[in-house]
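The other protein chains are all here in position, but one chain of the complex has been omitted.
A, B and C label the chains in the order they appear, each numbered from 1.
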Amino acid sequence: MDKPYLRKLSNPPLENPILVVGLPGFGNVGRIAAHLLVKFFQAKPFAELYSPSFPDYISITSKGIAHLPKYDFYYAPMEKNNLIIMSGEIQPSFDDVVAHYSVCNEVLNFAESLGCKFIVTMGGVPITEDKTQVFIAATSNRLATEFMEKGAVIYSKGRIVGGTGLTLALAKERKLDGVCLLGTTMGFKADKGAGFLVFKFLMKALGKEIKEGLRENNALESIK
Amino acid sequence: MDKPYLRKLSNPPLENPILVVGLPGFGNVGRIAAHLLVKFFQAKPFAELYSPSFPDYISITSKGIAHLPKYDFYYAPMEKNNLIIMSGEIQPSFDDVVAHYSVCNEVLNFAESLGCKFIVTMGGVPITEDKTQVFIAATSNRLATEFMEKGAVIYSKGRIVGGTGLTLALAKERKLDGVCLLGTTMGFKADKGAGFLVFKFLMKALGKEIKEGLRENNALESIK
Amino acid sequence: MDKPYLRKLSNPPLENPILVVGLPGFGNVGRIAAHLLVKFFQAKPFAELYSPSFPDYISITSKGIAHLPKYDFYYAPMEKNNLIIMSGEIQPSFDDVVAHYSVCNEVLNFAESLGCKFIVTMGGVPITEDKTQVFIAATSNRLATEFMEKGAVIYSKGRIVGGTGLTLALAKERKLDGVCLLGTTMGFKADKGAGFLVFKFLMKALGKEIKEGLRENNALESIK
Partner (left out) sequence: MDKPYLRKLSNPPLENPILVVGLPGFGNVGRIAAHLLVKFFQAKPFAELYSPSFPDYISITSKGIAHLPKYDFYYAPMEKNNLIIMSGEIQPSFDDVVAHYSVCNEVLNFAESLGCKFIVTMGGVPITEDKTQVFIAATSNRLATEFMEKGAVIYSKGRIVGGTGLTLALAKERKLDGVCLLGTTMGFKADKGAGFLVFKFLMKALGKEIKEGLRENNALESIK
């Protein structure tokens, strides 16, 4: 293995799928939001991405089984668009810029091969004063405006680091549409509230109103 | 994208063009000088260079649009030689030496393909005591002397880091002519004065006397 | 030499060999355990692995002879399964993740070419309170349970860094069986006791009961 490779576990029927990416980062917001989506839709894993640029440690399951670091792809059927949810415990090292490009491109290759034309990436944005909101960056003015009308704030002149940003900008290079949703977070620790906020915002954008209460608590409690 | 690539936006008519490079660095002198040239000549972008070695963050425009880090090439028509002005927000990481060579060579490949035979790079040189001057390094004795006669000081036994230096030395390897203009700067913060000094010196060398006053202020004010 | 390469010194008769890997790391536990195996079986070196990713210093023998950093493969005949013991003074740099994958894959290529179907990696795990035990991670539930019954503790939700972990997880990708034995250690200095513990545990698992006393002391004393 000298470059990223993808292993398919099954071939779910996918029509007009949307790729939703939630990777570790500030407050782990993206990863938590992805986790909530997986729980909510009871999404099933159907593919894994490995890369020699992922960290050189392995993780052990609760039953003692060793496995390489990887990104997992889950499949969630919906009425209109199916969702492909991608998450993982890791990202390539911040130093290894070329690896970031390489892995993000591999993700987009796979998404395009599945007929994906729209990408959502989710992450956190560190703030110093407590102000809960969702920022938006997009591949076009139309999309930025559309999500702004749904309540997001334009992430004007900001920067987005790692796969959360690169996947979006590389998608734009491929003439794909896409948005990045960033939940504000004050800490570097896992921020479940910010993760839920981004999850909820995306669900609403997808036409799924999340009822506060039971569902929220269930979903949040299930996060380890 | 596993190596630098260039995207042309248009094919401006170029005759005997001079490539002028201003990248971020000490006091951001080079980038500011390039910015002033673009403003002065109302130069138009006509090409972009992307590289997987550029930093792994993306930038968002004021309207929320995501874009990859890149170098921009602008086209400025002049009486004698057309100018190609290249600038960017970023450089490859200081650690990634091979990337620097690779990106600089890509820039020179492009310049040569456009018929370019002369290169100017612009940058800053940190000093501890306040003494405003422009240092010169060149690809030949003749050029060093010529610019010295125009008021620059030989950058004797100095070192030039990053693309500002490499582009010049790699140009020399290709038997191209070129000079590097370094404005003295005391800080690591953006030094508009030093940027203007280098801009003005280059303009004079190109036969354009900059009148102090109106133009200077206008140009400087336009720098964000 | 721009990638790992292997040099065979001899072709020992090997039947159903088990690869046992002990590399430097926490408390040098893995390397010490490997050293004890080599001493105990009077194992002979039969192959060497070199890599341009190993550290850029060379070592000098007591007689002044220079040699490149390398991994050594030793051959130990046993009644049932022959052992291939691999150790070395070094590992690739922690930064160079791709090199780790590359070197571990080269090791597994070699092991598979020799008919190896089972891998043991040995290492240390840092603890803050003094509790002597051997942790286990495995390629399957069956193996994890089997070694747990022999006295090891499941390394539940742990992480294993460097070649000790990667070799195991990459072996699993190749459908090989394998376990990782981790001896607890409190220090970063060479921990002979922890090394001996892992050695003894492995010997017992291989059907060789180590008698405390003479052998232990001899073996330990021989460690430099």
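The definition used in the following text is that contacts are C-beta pairs under 8 Å (C-beta built on N, C-alpha and C of every residue); 3 or more make two chains touch, one makes a residue touch a chain.
As the structure is a prediction and not an experimental result, all values here were calculated from the model.
Engineer: Of the chains that are displayed, which are in contact with the missing one across the whole complex?
Structural biologist: B, C
Engineer: Out of C:Ser10, C:Ser62 or C:Ser113, which touches the unshown chain?
Structural biologist: C:Ser62
Engineer: Just the residue numbers, please: which parts of chain C touch the chain that's not shown?
Structural biologist: These residues of chain C touch the chain that is not shown: 1-2, 50, 52-68, 92-93, 95-96, 99.
Engineer: To test your reading of the contact rule: which positions on chain B touch the chain that is missing from view?
Structural biologist: Touching the missing chain: residues 94-95, 97-98, 100-102, 105, 136-141, 144, 148, 154-162, 165-166, 168-170, 172-173, 180.
To be clear about the criterion, only the chains that are shown with their structure count from here on.
Engineer: Is the chain-to-chain touch network here best called a line, a ring, a star, complete, or other?
Structural biologist: Line.
Engineer: Note whether the interface between chain A and chain B is symmetric in residue numbering, meaning over half of all numbers used appear on both sides, and answer same or different.
Structural biologist: Counting which numbers both chains contribute, under half are shared, so the two copies meet through different residues.
Engineer: In angstrom, rounded to a whole number, how far apart do the mean CA points of chain B and chain C lie?
Structural biologist: The answer is 53 Å.
Engineer: Measure off the straight-line distance from the CA centroid of chain A to the CA centroid of chain B, and report it in whole Å.
Structural biologist: Result: the chain centres lie 38 Å from each other.
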